[in-house]
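The complex appears here without one of its protein chains, the remainder shown in place.
Right after this comes chain A.
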Amino acid sequence: MDVYGRSRQRSSRASGLKSQLVFDQLNPIVIFAYYVIVIAFSMVFIHPIFLLAELLVVIAVNFSAKQQKKTFATLQGALFMMVFIVVLNPIINNRGAHIIWMIGGTVITAEAVVYGLLMAISLAVLMLTFVSYNHSMTNHKFMYLFVRISPQLTLLTMITMRFVPLFIRRFTNIKNVQKTRGVQMETGKLRERAHAGMRLMEVLLTNSLVEALQTADSMTARGFGAQKRTSYQRYRFTQRDGWLLAGLVGISSFCFWQASHGVGRLPIYPVLGSVRLTATGWLCLWFVLIIDSLPLLLEGWEYLWWSLRK
C-alpha cells in the first residue's frame, strides 16, 4: 500500500533500478523458471523434512534480499488461512487408523491432523515464495516475458500501469478541490462517505478520459500502428543464464520423475507411515534444497570469488 502514498517518489520496484543481488541480475526467463519450480516443489513433496527444510531456505532467501519485515507481515496475513486448513482438515476427514478424539459424530484422527499441519506449512512456503517473487520479479521483467508472446496486451498493461500513479495524483488534486465544495469522504456515515468517494471517482473518470484520448490522438499522429513496432530489450540471455536454466530444468525434472514414483511423500492414509527417507529420498531432498537456495548459492559463489581474487 505504501506505493500509493508517495506517488511522487518512484519506488525501486517500479523504476526498475538494478538490484545488488546476483540472482536479480539473471535473465527474467531463468528467474521465472526458478519460481515455478520452487512453487511446484512445495506442492509435490508433502513430507515434514522436505517442507521444513524448504521453509527455512525460503526464509533465508527472503532475509538475504532484506525482506524481513515483509516476511513476518506475510506470515501474519496467512495465519487465518493456515488455521483454517489445520482446523478444517481433521473435521472434514475421518479417515485414518489412529483416533485421538471423538466429539459427537466426528472422529479426529492423527492422520488428518498431520495432513493439515503439513498443508499449512506448504501454504506458508508458497506465500513466502511470493514475497521473494515480488522482490525479484519486477514489473519490467514480467513484461519482458510476455512482450514476445503478446505485444498488444503487454502494451495495454504497460499503459494501465503507468496510469495508476498518475490517476492517484490526479485524484488527490480533485479531492482537495472538491473539499471546498463540501464533497469529502473523511467524515460522516459509511453511506455518505462511499457516495462522496464515488462522485470524486466520477470526476476522475471524465477528466482522465478527455486527457487520455488526446494522448491517443498524439500517438496516432506520431505514427502508432503505421507499421510493425520495434522494441528495446533490456535483458540479455547470457551463457550463465543458459547453464542455470539447463541445470534447473534437468535437476527438477529428475525430482518430479522421482516424485511421481512416490519418493518424498509421507504415507498418510490409511495409516501414518514413517518419516524416514530412502536413499533416493535423501538425494531428492538435496537436489530440492540446491535448487531452492539458488539465490544464496550464487551470492556465496560471488562472495568467494571476490574475496579470493583480492
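In the analysis below, a contact is a pair of C-beta atoms (placed from the backbone, for glycine too) under 8 Å apart; a residue touches a chain by one contact, two chains touch by 3 or more; residues count from 1.
Assume contacts and distances are computed from a predicted model.
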| item | value |
| --- | --- |
| Undepicted complex member, UniProt protein name, chosen from "FAD-linked oxidase C-terminal domain-containing protein", "Metal ion ABC transporter, membrane-spanning subunit", "Peptide/nickel transport system permease protein" or "NADH-quinone oxidoreductase subunit K" | "Metal ion ABC transporter, membrane-spanning subunit" |
| Of A:52, A:177 or A:198, the one touching the omitted chain in the full complex | A:198 |
| Among A:164, A:249 or A:304, residue touching the chain not depicted | A:164 |
| Sole contact to the chain not displayed, among A:147, A:185 or A:296 | A:185 |
| Hidden partner chain, touching residue among A:130, A:254 or A:287 | A:130 |
| Interface with the unshown chain - residue positions in chain A | 1, 3-4, 39, 43, 81, 84-85, 88-89, 91-93, 115, 119-120, 122-123, 126-127, 130, 133-134, 137, 139, 142, 150, 152-153, 155-157, 159-161, 163-164, 167-168, 171, 175, 185, 190-191, 193-195, 197-198, 200-202, 204-206, 208-209, 212-213, 215-217, 219-220, 224-225 |
